[in-house]
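Please find one structure pasted underneath; my questions will follow.
A protein chain is absent from this complex, but the other protein chains hold their places.
Chain naming follows the written order as A, B and C, and within any one chain the residues start at number 1.
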């Protein structure tokens, strides 16, 4: 194969070994940067690197070409060892136009590789990006290893005689040209991408040819033009063996709920109203009709949660999904689910707030809303996946809890998890938990609010079952019978019972296993999508010989049983969160521990360096 | 005057002095118990007693006559000294039918006076009330001083020859007969009630005559029949001189907002959707159109808060009011008010939750919802009146804060405050605070998100003002300009700024003045409608020589500046709340103080005795 | 179509019909409306009609929002869901879409359905789920003690409008028709025979049924409909719609409704050159909703108030189309294979 020949040639050149590399591809929304990034990722995964990625979409659908809001980016980190984040600062920035340079340059590490498409640096584009002078010429980029390439021109030249396509289509291949170049630079094979192109554009041989040619041309150019003195190799990581796939959190969430339905033997009913960044879950699930999954795009978030409650009432797994503003709208109905004790799961893919906020950015600022955002004493269970792949498992866990305890569960994902991808080891069927979600059938002495002595769950008695006819609703219920009751003592009893149901879940979830020693100087407590950066940072601190451990909460209400005890075993407790200190507040209130909050609300995940710096500070204090 | 003659007669009889008395009138919804209670209250106020009242309405509009859910009650406490609650256990229970007896007997103090209308104890009524045997005959009432009176019969006899009214109308006067009897028993004048009847039924002389006759007949019967060996006197209390009126919290709230409008010189716009127990505020304000007050009954709570936000945008005092489930619905829009930094006030007259809960019962369980019930980091200011009369003052305070800091304020009343009445010393005009709520007018260098250096308020720049055209909305705002911004650093800065605005209010509100010593063994911290019972209980503890003080929070976010310091001056901190520990949680999180929660969620206020018992327990621990 | 229920046996999930009586549908809960409330009559008629179609209690679900009328489910010895204010159509949608075998009823009030719940109502209607919506229109908020509702008349003084209502009222039937309703009808609480007939017709209709019932709230809006529903005047002031029959009314049946050339409906006296054939003939089945819309907008005193079935047409129901998609997906893609989809996409193996 041609590409193999090229590859073999490559072997002769000077190759430098690297531990890990972070690349950011950036360009106009129309430049295909997401695709470029995804292809580089997949290829890296296939050659055995550990990988982690972070896409960064513009907020506008199609901002004007060349404008700052129109910049689209994709960062990936690949490594010969275990990594958990897409990297703090890119080592390499590929900037396809001035706006991409402007938006991303500040993040590039000092001395980093900067690759620009000079063809895009027209006066017009420079103006759109707000450049007074051309940065490629005014000396402002001297701190970087700048490579100026007329990518558009080179790509056109390569394709001109090869394919019969309109110029616009030809130009659209320039991202593959750049990808080819990067493949050479980091010593990756072309086949996986060529295979993908062949499959994807099966019906358009011209397009296949164009892309493959561009890819090879970029690769060949790097090889031939000798603009790079070195190229790099990142060896295989020691990754747990198994079958892997790249998966985003939203995909994993959707799959997890399908799995929950299969495992529980109950149909899944997903009611949702589109909202960024949760809509993809709706899109995914709407394709799963052959699993008996029914999806319902409701007229709004209130209708969606109400329909999910209705579906749970009939014995379906009633599920609804949204993002922050939508969760706010679901508040009242969630109270109804609490009162009627029905197993509804609410997915909240958090985004930047308050209000409409920063719809395309990530944040973890809905934890207290999830805890308290309802009238009255109205507790629900809360779980939060830690990584994109974990979304799958926590989705199952959410319905396990909901059906076992007969109560609503809020599942807190976020934009970073939802859109971010990681290589996910596909679980074998027998690794998945089984749980029983049985409907109640026995008409003898049926009482709608009788309780299982262990879980305090009431029976899941659904319409269609003879002899179990009963009425539920939002008014306070009499214990056991479920009739309406205004009795003062009963009310207090029921408030306590609903709280006790949630509390008892603690006996049924794993205790926390610290990452690191079980006692020491500093314990870092995290939850949700910060898992990767916190773990990496703690690992780094441990590498520095610091007594630092971490625990990561995937159950937020109730907390795992041993959290309080663990907190007591460390001198200092640090709580980094992508909010102003919400878990921190809950922990302080519950355990009276003088934990230190490390808040960040910038629409972005933590950098490892930010975390280690803070840990050092707290460590010494 | 006739009644004076009667009164004079009375003077000869044996009179016993009492410090304070608690009476509960109870009967069927149709029996006019609320009216009876109100009349007794007013008369007691006029003779100079201190008073406190608690109405207790049935949840149904008109439950079937004689049924348990149809029982309506009215409790009042009158005294020769300062009182703050309607009393724990009634000393006297007037039960107009078996259902009223059934529902209320448990509360009557042992040995208390029990007055029943034997005419209503028919087999049918006994059955409706769920009595197997007649309690008047089966000896179950031996622990009380039982007075069995055929009130219906006696009333008919008294009216038969006096008025030409259908029997139904005559029977409707029996509550006045009972009232007359009670007036004799507690040595009250008849004039105030007779005046009221004259005024109220001006156009129906027959009805006036009937009621007055019934009233006098009851009085005369008590005097003549000598069924009571004693009657009682409760002397004037030493009440601050001034003009008083009886006022419910909802009335005071409405008046307070009208006052805020007058004081600020800005029109009031009240948008609301009816809901128990907040609707009366809408009813009150809709009658105040001559103040330029506009009321808007919206299609739902979301529309109401949005319309209020729109009104604030035009320079009105935008106000919306609701109860718990409605507050849940307003969550999303409240975030918009936070982001747009507009002075909106949201009244939440809390009721029993969660969900529809116990709509006619009181509770304080929406504090955490008010704090956290929105997506993202979304702080608002929170105030809470302590007594019905205080509702007036805190309504003004809410708009003072909202307009001075340009942010939304949640005003947390509750069912007990809203429906409960107390004698309220009418403030003189010059006692009311003035506050400036000026619109911004200057078009030079206008910036929509420029800030006052002290309050951090942005300008209140309203449509119609030339040169200030600008756009606001729910997306994150750029500092100073108010343009949309997705900038990471700006986002964090704005999140911090919005929090700082709320925090700065602390410099502008009074520090807490403890009731009792400034340090000692036990500090009791309360908020909202528990003021009366907590203060009375603390007073009682102090009387027992215990080192107990209390502070009462009327500002919940931010807390008064000296709260933390005060907490540190006491060995123990107790936080009684009509919820499961919501203020308690906030205080623990903020001050890391091992406060003790004393929760109650029974749809009822605290009894003084419950509180003192708990205080004793904590005190010794 | 996936369900084997047919229109006449909705809610039996294919089981044979049973013989029940009115009493079987009476629950053990004490009824808690004000004595004299029109809700009692409606409850009685519904309980009476239920057994007529051999419907099984366990397959019936009554869903309501909040309001006096919304207590209805407590009194039916079937499954019931007293949900939250305005949201009953959404809860019912979840119930019906997730289990199409059930016979699903929505009980709602004028505030519940048209104020806070207006949007859910029109969306449930446009989706044409096979649910039966009964709106108890008393032109007032009962449960919250007497504020005006979206059907209250202009100028009406209520607790929240001491100077009179200034919002133009909504006409519930027009709204339902504009929202593409396939079955629209109206009846009156006190017209028991008619009401029974309408409830039965609603039940028989496959697809969404929207029924407005004029209901007296004797506490806060007493006699709101007496002007035309009272026994002595109703024949002159109301008109009973009958499919295929000309629009005739009046004690003497001597008046009718005619379409003027400028497209205005007018009341005419029969005789003097005006014959039955000049009148509009009612057509429930008209594919367009024009006629139903016009009739829905006739109001007293200009017109007699129409009761009966305004529109009754067939379209596929949401739940059938949904079930069909599920079944077709299974046919085309095979039944869901969890292991298969987990292992799909771009996978690679690390050894």
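Just so we're on the same page, a residue touches a chain if its C-beta (ideal position, glycine included) is under 8 Å from a C-beta of that chain, and two chains touch if they have at least 3 such contacts.
None of these values were measured; they are calculated from a predicted model.
Displayed chains that the missing chain touches over the full complex: A, B, C (touch as defined at the top). Check B:18, B:468, B:499 or B:592 against the missing chain and you find that the one touching it is B:468. For the options B:246, B:279, B:387 or B:550, the residue in contact with the chain missing from this view is B:246.
Touching the missing chain, out of B:299, B:397, B:414 or B:577, is residue B:299. Screening A:325, A:420, A:514 or A:605 for touch with the missing chain picks out A:325. Interface residues of chain A with the unshown chain, by the touch rule above, are 60-65, 67, 69, 273-276, 279, 282-283, 286-287, 289, 295, 297, 299-301, 325, 355-356.
Contact residues of chain C toward the unshown chain are 115-119, 122-123, 126-128, 150, 163-164, 166-171, 174-175, 177-180, 259, 262-265, 280, 283, 286-291, 293-294, 297, 315, 318, 321-322, 325, 328-329. By the touch definition given at the top, chain B reaches the unshown chain through residues 42, 45-46, 48, 196, 239-247, 255, 258-259, 262, 267, 269, 271, 288-294, 296, 298-300, 302-304, 306-311, 313-316, 318, 332-333, 335-336, 340, 426-427, 429, 462-475, 483-484.
Convention: only the chains that are shown with their structure count from here on.
Note: centroid distance chain A to chain C, computed from Cα atoms, is 45 Å. With each centre defined as the average position of its C-alpha atoms, the distance from chain A to chain B rounds to 48 Å.
With each centre defined as the average position of its C-alpha atoms, the distance from chain B to chain C rounds to 40 Å. Among the residues of chain C, those in touch with two or more other chains are 66, 84. Residue positions of chain B touching 2 or more other chains: 69, 325, 355-356.
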